[in-house]
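Report on one structure; see the data block that follows.
Of the protein chains in this complex, all but one are displayed in their positions.
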Amino acid sequence: MKKLMNIDEAAAHIKDGMTVMLGGFLGVGAPSTVIDKMIENGVKDLTVIANDTSFPDQNIGKLVVNKQVKKVIASHIGTNPETGRQMNENEMEVILVPQGTLAEQVRAGGAGLGGVLTPTGLGTVVEDGKQKVTINGKVYLVEEALKADVAVIKALKADKKGNLVYDKAARNFNPLMAMAADLVIAEVDEIVEVGEISPDMVMTPNIFVNIVVKGEK
Amino acid sequence: MKKLMNIDEAAAHIKDGMTVMLGGFLGVGAPSTVIDKMIENGVKDLTVIANDTSFPDQNIGKLVVNKQVKKVIASHIGTNPETGRQMNENEMEVILVPQGTLAEQVRAGGAGLGGVLTPTGLGTVVEDGKQKVTINGKVYLVEEALKADVAVIKALKADKKGNLVYDKAARNFNPLMAMAADLVIAEVDEIVEVGEISPDMVMTPNIFVNIVVKGEK
Amino acid sequence: MSDIKAIIAKRVAQEFSDGNLVNLGIGLPTLVANYIPESIEVILQSENGFVGMGPAPEESEIDPNLVNAGAMPVTTLPGAAFFDSAMSFAIIRGGHLDATVLGALQVDEKGNLANWMIPGKKVPGMGGAMDLVTGAKKVIVAMTHTAKGSIKIMKECTLPLTAAGQVDLIITEMGVMRVTEKGLLLEEINPEFTVEQVQEATEAKLIVAEPLKVMEI
Partner (left out) sequence: MSDIKAIIAKRVAQEFSDGNLVNLGIGLPTLVANYIPESIEVILQSENGFVGMGPAPEESEIDPNLVNAGAMPVTTLPGAAFFDSAMSFAIIRGGHLDATVLGALQVDEKGNLANWMIPGKKVPGMGGAMDLVTGAKKVIVAMTHTAKGSIKIMKECTLPLTAAGQVDLIITEMGVMRVTEKGLLLEEINPEFTVEQVQEATEAKLIVAEPLKVMEI
């Protein structure tokens, strides 16, 4: 039940070839300190699941530029030209997913559901090769649940048991990814005593969080 | 945009034959004041979606005892013998659903998903007549999304725009039902000024809530 | 002639009613916020996770965790609420959004929209666009009528679709076109253009409404 770790201990759990979920939305709410350590450690052949690949000089974007990622599942890569370049030159596999579908796929992975039944993507290339289900005459795409070996997320605060609270728009995919990985590393700005976060105000319950690490900013 | 109403104005929106979601878990977090008014108004032939039918002398339970309900979709009816009696004597239709499935069905209704892909209920009578989907060799039941004409929920606090906060275990199905109905009536213990609930601490965003009514206790 | 973007944004803003929940896309659609009549309250959603978005802050008030879906600093208005990406897209996909306003690479007379990729050239990803277009009650395309003379309003889109048959209204500097079962209905025209000029800049055959309203510019 040792949850508090330093950055070296925490990042050592992320190994070559793993599937890693990374929180954040264009870098906002991204676990930058852990990602910097992943770059320093040089872990490679990663499959990254994230909303986007950020900017070339920031968090997830740097991982891509540093060629540590072999596959990305994301909704948007437009802000990082290097992702597009590696995709076009077949250096990296990129799977583009509608943002709402991605959010639900991650949630489904965490919730023990097989997938998501969504109308989004019907009549587009997104539906290629996917099952469909008709319910009350309406057609839905079956989008499969996503899970990861590790989720690295960012929160504003953790208590010493690992209960998390997020700040404003930095919440985004973080609480969803906290549910969907075998190991969850939460980078936080502040670590507080148990009891300082009211049980009603916890946004991610401690039971999902394996490791808490203090971020560098 | 008039959200604050008195109990008479609010309950007048609930009419004969409607499908009504009612929050609460064995009466905890149930909108008792609005339900009492529904009993006084004598609305009938209701289809009620709720976790359970509570106890005979409390909230949803009283609606059943008073024979205002023609159909119930719930996970548990054991604490209200009158529900079982009406079911056995074909006075009321009862559809029993696993609790986790019911929660996701309501959420799916609110989230624009066609339904839920769950392993729960496989190999039991719950699967009778339902579609199945196989994903990566695992079989899942297709449980259809649920929606309602009206959801009547209970919260601790609302601000004057309708942002809601719940108290402890009284949260349960309330935030889910708030998403899944054409009209949402929130009964609350306390109404506060806009700004008193921090935007980070809102549990149900105001955009889901049509009517706020102050409960009698 | 006044600024083209302003003409379009101003006209789009007239489509909203008091209490509407609206999502404005990146770029031109963002400008619409500046023209919402003061007599009505329109709640803006940002798909990275909040409702109640306000205008850009003063330099000194910038909060790195408070940005819109294009990563630009914004503010919140009283009554705002933050949530995670699953909730954000439950709002979008679940039909809780009264309108979404977004740009297009191409749009056609069947209401098909293409705005997320140019094969072999530019593949930014769909982000939240597919969910927005699928889920919103009213889909408004706001864009310049042509791309430097090259036609964007087609008989049939040639680029990969964002969604099939979801567009309701197309608003450009030349006029307002509604997608109907019979085709594109030109409802309003900018008095600086003739019907012939609008048709010339449009591949789809325009049906001219009678009476043809004059667009306020």
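Order as written gives the chain letters A, B and C; numbering starts at 1 within each chain.
By our rule, contacts are C-beta pairs under 8 Å (C-beta built on N, C-alpha and C of every residue); 3 or more make two chains touch, one makes a residue touch a chain.
As the structure is a prediction and not an experimental result, all values here were calculated from the model.
Participant: In the complete complex, the chain left out here touches which of the visible ones?
Facilitator: A, B
Participant: Check the options B:Asn59, B:Thr120 or B:Asn210 and report the residue that touches the missing chain.
Facilitator: Residue touching the chain left out of view: B:Thr120.
Participant: Taking the full complex into account, what residues of chain B touch the chain not shown?
Facilitator: Residues of chain B in contact with the hidden chain: 25-29, 51-52, 74-79, 84, 87, 94, 96, 98-104, 106-107, 118-126, 166-176.
Participant: Which chain A residues touch the hidden chain?
Facilitator: Counting only chain A, the missing chain is touched by 1, 107, 109-113, 159, 161, 163, 179, 194-195, 199-200, 202, 205-208.
Keep in mind that, in the parts below, only the chains that are shown with their structure count from here on.
Participant: Where is the C-beta contact count highest, in terms of which two chains?
Facilitator: A-C
Participant: Using mean CA coordinates as chain centres, what's the gap between chain B and chain C in Å?
Facilitator: 35
Participant: With chain centres defined as C-alpha means, what is the inter-centre distance between chain A and chain B in Å?
Facilitator: 32
Participant: When the C-alpha atoms of chain A and chain C are each averaged to a single point, how far apart are the two points in Å?
Facilitator: Distance between chain centres: 29 Å.
Participant: Return the residues of chain B touching two or more other chains; collapse runs of consecutive numbers into ranges.
Facilitator: Each of 111-113, 199-200 in chain B touches at least two other chains.
Participant: Got the chain C residues that touch at least 2 other chains?
Facilitator: Correct list: 50, 76, 82-83, 86, 89, 92-93, 134-135.
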